[in-house]
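Okay, structure first, notes after.
Heads up, one of the protein chains got dropped from this complex, but the rest are sitting where they should.
Each chain carries a letter (A, B, C, D and E) given by its place in the written order, and its residues are counted from 1.
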Amino acid sequence: MRTVVVTDPPRADIRDAERLGEYGVATVHEALGRVGYLGPQIRPAWAGARVGGTAVTVLCWPGDNLMIHVAVEQCRPGDVLVVATASPSSDGLFGELFATALARRGVRGVVLGTGVRDVAQLREMGFPAWSRAVSAQGTVKATPGCVNVPVVLGGQTIHPGDVVVADDDGALVVPRSDVPRALTAARARVDKEDATRAAFRGGELGLDRYGLRAKLADLGIEYVPYDEYGRGEP
Amino acid sequence: MRTVVVTDPPRADIRDAERLGEYGVATVHEALGRVGYLGPQIRPAWAGARVGGTAVTVLCWPGDNLMIHVAVEQCRPGDVLVVATASPSSDGLFGELFATALARRGVRGVVLGTGVRDVAQLREMGFPAWSRAVSAQGTVKATPGCVNVPVVLGGQTIHPGDVVVADDDGALVVPRSDVPRALTAARARVDKEDATRAAFRGGELGLDRYGLRAKLADLGIEYVPYDEYGRGEP
Amino acid sequence: MRTVVVTDPPRADIRDAERLGEYGVATVHEALGRVGYLGPQIRPAWAGARVGGTAVTVLCWPGDNLMIHVAVEQCRPGDVLVVATASPSSDGLFGELFATALARRGVRGVVLGTGVRDVAQLREMGFPAWSRAVSAQGTVKATPGCVNVPVVLGGQTIHPGDVVVADDDGALVVPRSDVPRALTAARARVDKEDATRAAFRGGELGLDRYGLRAKLADLGIEYVPYDEYGRGEP
Amino acid sequence: MRTVVVTDPPRADIRDAERLGEYGVATVHEALGRVGYLGPQIRPAWAGARVGGTAVTVLCWPGDNLMIHVAVEQCRPGDVLVVATASPSSDGLFGELFATALARRGVRGVVLGTGVRDVAQLREMGFPAWSRAVSAQGTVKATPGCVNVPVVLGGQTIHPGDVVVADDDGALVVPRSDVPRALTAARARVDKEDATRAAFRGGELGLDRYGLRAKLADLGIEYVPYDEYGRGEP
Amino acid sequence: MRTVVVTDPPRADIRDAERLGEYGVATVHEALGRVGYLGPQIRPAWAGARVGGTAVTVLCWPGDNLMIHVAVEQCRPGDVLVVATASPSSDGLFGELFATALARRGVRGVVLGTGVRDVAQLREMGFPAWSRAVSAQGTVKATPGCVNVPVVLGGQTIHPGDVVVADDDGALVVPRSDVPRALTAARARVDKEDATRAAFRGGELGLDRYGLRAKLADLGIEYVPYDEYGRGEP
Partner (left out) sequence: MRTVVVTDPPRADIRDAERLGEYGVATVHEALGRVGYLGPQIRPAWAGARVGGTAVTVLCWPGDNLMIHVAVEQCRPGDVLVVATASPSSDGLFGELFATALARRGVRGVVLGTGVRDVAQLREMGFPAWSRAVSAQGTVKATPGCVNVPVVLGGQTIHPGDVVVADDDGALVVPRSDVPRALTAARARVDKEDATRAAFRGGELGLDRYGLRAKLADLGIEYVPYDEYGRGEP
């Protein structure tokens, strides 16, 4: 592994990133065609946080946060720090002091494939953090890694400058080149969901709204009254 | 698998279901003789929810929520939707739009063996949901399944019309035929626990209250002062 | 296994334990030299709890809470109950009635390698509990075990009388003989962190504050502008 | 839980069970319509075992094998012992001495939701065993349970007398009433697979054999030469 | 997600791929600088298999193997099929019939992020397969996906035409552009390991061979006789 710090990668527009953050993870995920989700194991450190920003990526050695120190210097306002490790680890690579340094630089949040600590303080500060674990396990500063190279986190490839969206449903990456399409599609999806919500409140069924009844017949789904079906056994 | 929608299964009485919901999961579980619990992996999407209702069961293909659309139509006031999949999946099969449609029909909540999404919105709506995961991962509507057949979720068999109780401790099934017994036993258990609580507050020990001291002797448990035991090594 | 209840083990000073609780898990963990953490799987039953106390240890059989009844009698004000099992179990060995009995005796909290239940009630009571699971699964009182012998929980050996510290970051053990050193080091660490926090707020970087720039060069970390690195591919 | 030993439940025909064992898990699973599989966590203790027999079911307390002793007496030639626990456990409830006792009674194998031990000896004896874990962890004989009541294992409900099929792919239950259908469908499936295998060896593609090409078009799948697609990026 | 089948992607040289297969996973992983490993959860279906080939990549929907049928047609001699899913799944997407079809086309093996079945038959055929699970759970052919787009499997991005190496230690990807470097470095590593092996057999220590003694002193590692250290307590 070449241990390199890539400086000044181009970022997606930070207002676009912010707007995607407002749409939220589930909406943008659907808008993109159901891709980009980092999976159910990346969870918020505290409930109610919501963020959209541009990725500064870090690749650390397990149990070692040296490269996060390096990455802080590469961050700009509107960024979200994204931390992966060379192999699985749950150690608490990130805590309140890092959050203080990042907040000073206008960084909007952090997403880690490992653990966070100082959860009570992060909640008090209102600094958003998503991670695979909460862990107080401390780390060393001994082994080199990378900043701003593509990393894989939660089964997704994240390039520096991509947009990261995160909320109570987890975290999502939008490749930089897909941001315009994501914005348009998310807007359309929100409109469509607004209409669907109103219809559902009015009592319309998804079966009718989405035209699924014909499909049920094609798929051979039978409707059987309970009495004919017997005691409900298969 | 025969893909069938069983209509109008008999339900347990919904006021009974509501009452069991008020007793809560741990109490009813004990009242039934320590059976029916869906295990520690089924967790509430937001803290403080509590529900008791009659099961409408759904069996979906992993990554596919077609049958939930079918199930909505089968729901009545007082029901709880119970969603299992043919094989393990954490995908977000259920979100705010489904909750809107179900709330309109008087459904009290949902329990899923997979994932939920739109957690922030569910919390705002106050729609109770329990699941194995929070996941934004979207789904298709392509593969048939079943509604109102017996399903297995969290190691328990759930028949349509059974009572489902859920709260911060997880979720529980009470077979329809056991509901009267469950109500009686839960009532008795609450009375007994009230008395025990008062006794414990007064300083009585469980060893005495439950008559366990004789058992300790029978089991060969020895009391040894620390100094005789040495440094506490086994 | 000799089934023994060791009585009156010496405890660490309970005011020292309380003070360590105030410093919190992450700080004391670092102060001790990054040891003693019980791992990310031991989680609080409700957010915001924080405790420092002296350990009364219990070794139970899986699915059996007999020995917790025995242990209650051995507890004194300032203690924290620590419950391990002979093999892995997620059952709900501990709930609100035990919490009531322990609170009466001045016990500050409980840490379990298994499950807790009655989570809503524990939160209302304000009784702090940490565990590997939330589970309503009930237990029997049939099999002997031990009280106040050394137990292993979350990869740490805990002796009776050791200090247990727990908060939103999880739980930690401080061996009784290390308590004075832990207090001194935690105090020093807090002072150092206060200074670092102020520096970070002022814009200083960890790279400079910790003198890491020379190390980066030694480790062969290169800085490469994005344009030279190309599209950010490895 | 009523602790009961049900005697002499009706069994499926043991020659039918044996025949289903010869077809194997994957074939019978497909023949039944993709139901009945106990999931990927139930693994053989040694490679190459294969069995079909009639279920004698046991429900044990975690860490306690008392009820297996009770169940041995209920076993007949051609049976397969099926052991579930009231809550999750990986303890080694079953080993070589039980296998000796069961082999004496003509029992064909064992399937456990917990652990087995004496794996080297089971392999030498040729006694087939499937389980969720290999574990030497010993157990007690203290807590009552059930024999020959329906149990849930690996997400499937197993009634006494049902057929259990197991091989290197895991284990499967065939409800007693489905055995005739399973035999017929498995025979048909084997014939069909023989023909497909011959066709595939001859170079035919599944796309053609299963008539999938039209479906691909319907689903909107595009074929794009690499050069047009660029570097293969999404 | 655009559902696309990319045809005729350029492949790495298949003799190079074969040679990397002979070096094996651990050697090539080290030669590349400790990158590219698909992690410990991807395991061989049978022990002793070893393969090096060029990737044909498939992205399936969970519980659906339609796209594997599509991918078979895209395979050439020397390829290794690589199957990812849009979200986590352990279902048995691949079995003996697919292996028969692939073997006919000269495909060397398969690596799946999900499950395989027909393990006994794959072992008899000698068809190499690596997967996250062994599972008989059957699948449908209903939902579109992709062939020969980049996929993420085991935390690594795999492009079509990359080299995949797999053996008893798991599986590894070598990006196509890194193949020449990987071959050179693997050759050098094998030579170095041969020399080290001979030295170790002759009694030399790693401490001396790798010049680590000075480092130990720098790191502050102390040597203490047992008697001075006491009973070995920390």
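The rule is simple: a residue touches a chain if its C-beta (ideal position, glycine included) is under 8 Å from a C-beta of that chain, and two chains touch if they have at least 3 such contacts.
This one's a predicted model, so the numbers in the text were calculated from it and none came from an experiment.
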Contact residue for the chain not shown (choose from A:Pro10, A:Pro88 or A:Pro180): A:Pro88
Hidden partner chain, touching residue among C:Val6, C:Val25 or C:Ala86: C:Ala86
Touching the absent chain when the full complex is considered, from D:Gly21, D:Gly78 or D:Gly95: D:Gly95
Contacts of chain E with the absent chain, listed as residue ranges: 24-26, 29-30, 34, 37, 39-40, 43, 47-48, 50, 167-170, 172, 193, 196-197, 200-203, 205-207, 210, 212, 215-216, 219-226, 229, 232-234
Residues belonging to chain C that touch the chain removed from view: 1-2, 32-35, 37, 39, 86-88, 150, 152, 155-157
Interface with the undisplayed chain - residues on chain D: 1-10, 46, 66, 69-70, 72-73, 90, 92, 95-98, 100-101, 104, 115, 117-120, 123, 133-139, 141, 143-144, 148-150, 159-161
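Going forward, only the chains that are shown with their structure count from here on.
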Contacts common to chain C and chain E (chain labels): A, B, D
Between A-C and C-D, the pair joined by more C-beta contacts: A-C
Separation of chain A from chain E, taking each centre as the mean of its C-alpha atoms, in whole Å: 27
Cα-centroid distance, chain B relative to chain E, in whole angstrom: 41
Multi-chain contact sites of chain D, meaning residues that touch two or more partners: 34-35, 37, 39, 86-88, 234
